[in-house]
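Moving on, here comes chain A:
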Amino acid sequence: MKTTYREAVREALREALTKDPRVFLIGEDVGRYGGTYACSKGLLAEFGEERIRDTPLSEGTFVGAGIGAALGGMRPIVEIMTVNFSLLALDQIVNNAATLRHMSGGQLSVPLVIRMATGAGRQLAAQHSHSLECWYAHVPGIRVVAPATIEDARHMLGAALAESDPVVIFEHATLYNLEGDLPERPSFMDIDHAAVRREGTDVTLIAYGASVHKALAAAEELAHGGVSAEVIDLRTLRPLDEATIIASIVKTHRAVVVDEGWRSVGLAAEISARIMERAFYELDAPVARVCGAEVPIPYPQHLEQAALPQVGAIVAAALATRG
Partner candidate 1 sequence: MPSLGADMDAGTLVEWRRHPGERVARGDIIAVVETQKGAIEIEVFQDGVIETIEVPVGQKVPVGTVLARIRGAEELAAAPTPPSRPLPTPGETPEIPPAVTAERARISPRARRRAESLGVDLAAIAGTGPGGAVSFEDVERAARARSPAADMRKAIAAAMSRSKREIPHYYLEASYDVSALLDWVAERNAGRAPPERLLAMAPLLKVVALALRQMPVLNGFWRDGAFLPSDEIHLGVAISLRGGGLVAPALHHPDRMDAEQLMRNLSDLVARARRGGLRSSELSDSTATVTSLGESIADTIFPVIYPPQVAIVGMGGIVQRAWVVDGRIEPRQVLRISLAADHRASNGIQGARFLEIMGRLLQEPGKL
Partner candidate 2 sequence: MNDDRLIAVVRRALESVAPELAGVAIEPSQTFRDQFEIDSMDFLNFIIALHQQTGLDIPEADYPQLTTLEGCLGYLRPRLASGGTA
């Protein structure tokens, strides 16, 4: 079935709202406006104000409300406009949602799903464009996922709602218009495993979110040059699926990690360290990283693109691991 990433998200929301009366959607502009990225367009008319709730511009407040509802037995889906704004709710997410099961000795659980847009590429400048997935992936007590495909956009939400602990879903803002087929039978329903999106033997390209598509394009280009690249879509950023990564390294002995986030203290660094710990003696070259430039994301398009990982840089890094 031909569809888009945005429609897949909307279908997932519709299914969740239909199946479970405890589910409701809350966030800025999710109702009357239909969602900043139009993901919830039409849902207000369909499900009513009780379940599609517009909020004031106060992330700390509505995330806190979501946590409270979850504690009370509901299954809230909180939408935050972008990861940049989610920092206003960090206290609620890190100090409350992530800790309460632990601090109550298991008596409380917070089955909360937070969706937020992330990433650059739409000329929204430095306050709307950053990739801060690693901030959340750092925190024990929450699960972090990044659907990169239409299929994952459609099915990860259901899996997240089935969890009894908080799940943060990162939807890259450039993916909403992605068009493609949605298979009738999903190949992945879980939010535990990374996926090998392309098999290869010479080098492993590890990416998540929008970067997966750049890695796939790089793999295609590498194939023309006779280099067989394997592409891993991490899917879940916390906990990391080490087994899939290591299995691939054992096969290819070389790795390039692609991450739109900044290189310093980021996810790419974490993945590189895991490879070092688990597969050092399998490596035939140092692990390479292709990351976002260490600047606030620029507004002008040519500078914004220059600050992001691009296919050419991924190809170059992959070739460099082969000498």
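With respect to how the candidates were assembled, all candidates are chains of the complex that A comes from, given by their letters.
Here is the rule we use: a contact is a pair of C-beta atoms (placed from the backbone, for glycine too) under 8 Å apart; a residue touches a chain by one contact, two chains touch by 3 or more; residues count from 1.
Quantities reported herein were computed from a predicted structural model and do not represent experimental measurements.
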Quick check: counting C-beta contacts as defined, which of 1 or 2 touches chain A in this complex? 1
Which residues, counting only chain A, touch candidate 1 once they are in their complex? 253, 280-286, 320-323
